[in-house]
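All protein chains but one are shown at their positions in the complex.
When the chains are written out, they are named A and B in that same order, and each has its own residue count from 1.
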Amino acid sequence: MRHLLSAADLDRDQALTILETAAQMHEVQHREVKKLPALRGRTVVNLFFEDSTRTRSSFEIAGKWLSADVINISAKGSSVSKGESLRDTVTTVAAMGIDGMVIRHHASGAPAQVADWIDAVVVNAGDGTHEHPTQALLDAYSISRRIGDLAGKHVVIAGDLTHSRVVRSNLLLLKTLGAQVTLVAPPTLMPSGVAAWSEAAGFATTYDFDAVLPDADAVMMLRVQKERMSGGYFPTPREYTVGYGLTRQRLKLLSPNAVIAHPGPMNRGLEITADAADEARSLILDQVSAGVAVRMSVLYHLLGGAQ
Amino acid sequence: MLLGIPRRGATLAARLAEAIAEVEGVHVPTGSLDVTMYRDDLRLQPIRAAAPTQIPPAGIDDAVVVLVDDVLFHGRTVRAALDAIGDLGRPRAVRLAVLIDRGHRELPIRADHVGKNLPTALSERVQVSLVEDDGVDEVRIADAADASEVTP
Partner (left out) sequence: MSESYLIVGADVVGEGRGDLLLQDGGVRRLNSAADAPRDARRIDADGLVALPGLVDLHTHLREPGREDAETIATGSAAAAAGGFTAVLAMANTDPVTDTAEAAERVHELGRQAGLVDVQPVGAVTKALAGEQLAELGLMARSRAQVRVFSDDGKCVHDARLMRRALEYVKAFGGVVSQHAQDPRLAGSEACAHEGELSGRLGLPGWPGVAEEVIVARDVMLARHTGSRVHIAHVSTAGTVEVLRWAKAQGIAVTAEVTPHHLMLPVDKVATFDPTFKVNPPLRPAEDIAALRAALADGTIDAVATDHAPHARHDKEHAFAEAAFGMLGLEQALQVVHTVMVRGGAMGWAAVAAAMSTNPARIAGLDHQGGGLADGAPANLVLFDPSARVTVDRDASRSLSSNNPWHGIALDGAVQATFLRGRATLLDGEVHA
């Protein structure tokens, strides 16, 4: 594994090793001196073509706690309109002699393209509606801390799947870790071609949220943007919540040991009602601190050893 | 306080604590200290997963810390451990206990407590096995061709 562009880049052993190291890194956060020398002398650039304070600061802290020199570059706005190609932008940054590039881009596939153009290690910090592999690692880390090994566990993912990069990375990683996955969304918010995809990749889909809840070990709720209404994806927030929201009634269908995850930011009252959100809240806060640990682990595994 | 360097140093630290409790009736706080991230050869090796660091709840400040490892060789692991300790707090003193000292130091480091001094050639390898980790207690010296058992 030279880059982390997709959750599919990780086999089971690699994924488990990253999660195991993440647990050790997590412990460092409780120390007085939150610093490990592993990446001393390495330079990591966070190149963000799209705003994301949460992900950017998580990668920034992760790099700094590993003693890397971390530089944030915001390249917001379309480089097309600036008359500079993506390749020009990234090769210019890479020419500064960097070791790693963490990329967030509003267009699917950009990190994979960049990995072909530069020598540095590339980490995908979210690309368009394609993937967000470190978020998937983080979800797997947080959930498995609650319910143990994910092999054989049933994870239900519900929400705006077609526009979600999180779901794509989660599908790949959860599959690698041996979990069973069921996707829940109205037909308009299912990814295109999901019938063929689910058959090939071995996951389930349903429009009936209630039917799958009793059997779930974990429920992951994905954000639904109100703006999707204008695209005709669903008629009203009320109707969405009744069909696909995690409501108080649905909480009762869950087994008592099941966990609720939400990669955030939450749209309370739409995909998740306030009390479900509160119940999910502890895991969600957990996820923020675990986010740094997982990203430390990823940076360490990609940049710590012999290149 | 006993801090073992994973894996076998941590196992030995636990055994020492047990023996001390038996003989002296004193309970010595024991933990483990992973030095992977502090190694000076990190960049030269394929990546390895970090092992657990478990510091007793009281912390190491003002404690006398005895580092425990299986084999003392170049001294580089101990140097990494000293750096790791520096990031964790300020002990009153740090001592070093090893099962085997095989010589060939590359740094000005010596052990305070040695189980056995074992003169070796630089080309040989010393392999400590412990029941907890390996299913058997033994120390082997191996070179290119053969392996000979030293202590059962």
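Quick note on the criterion: a residue touches a chain if its C-beta (ideal position, glycine included) is under 8 Å from a C-beta of that chain, and two chains touch if they have at least 3 such contacts.
Just so it is clear, the model here is predicted, and its values are computed rather than measured.
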For the chain not depicted, the shown chains it touches: A
Touching the absent chain when the full complex is considered, from A:Arg40, A:Lys64, A:Arg87 or A:Arg228: A:Arg87
Touching residue (missing chain; options A:His3, A:His105, A:His262 or A:His301): A:His105
Residue numbers in subunit A that touch the chain omitted from display: 78-80, 84-88, 105-110, 112-113, 127-131, 162, 165, 168, 191-194, 196-197, 200
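As a working rule, only the chains that are shown with their structure count from here on.
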Geometric centre distance via CA averages, subunit B-subunit A, whole Å: 38
Interface residues, subunit A side, partner subunit B - complex: 17, 20-21, 23-25, 27, 31-33, 35-38, 66, 297, 300-301, 304-307
Subunit A-facing residues of subunit B, complex: 34, 36-38, 42-53, 83, 87-89
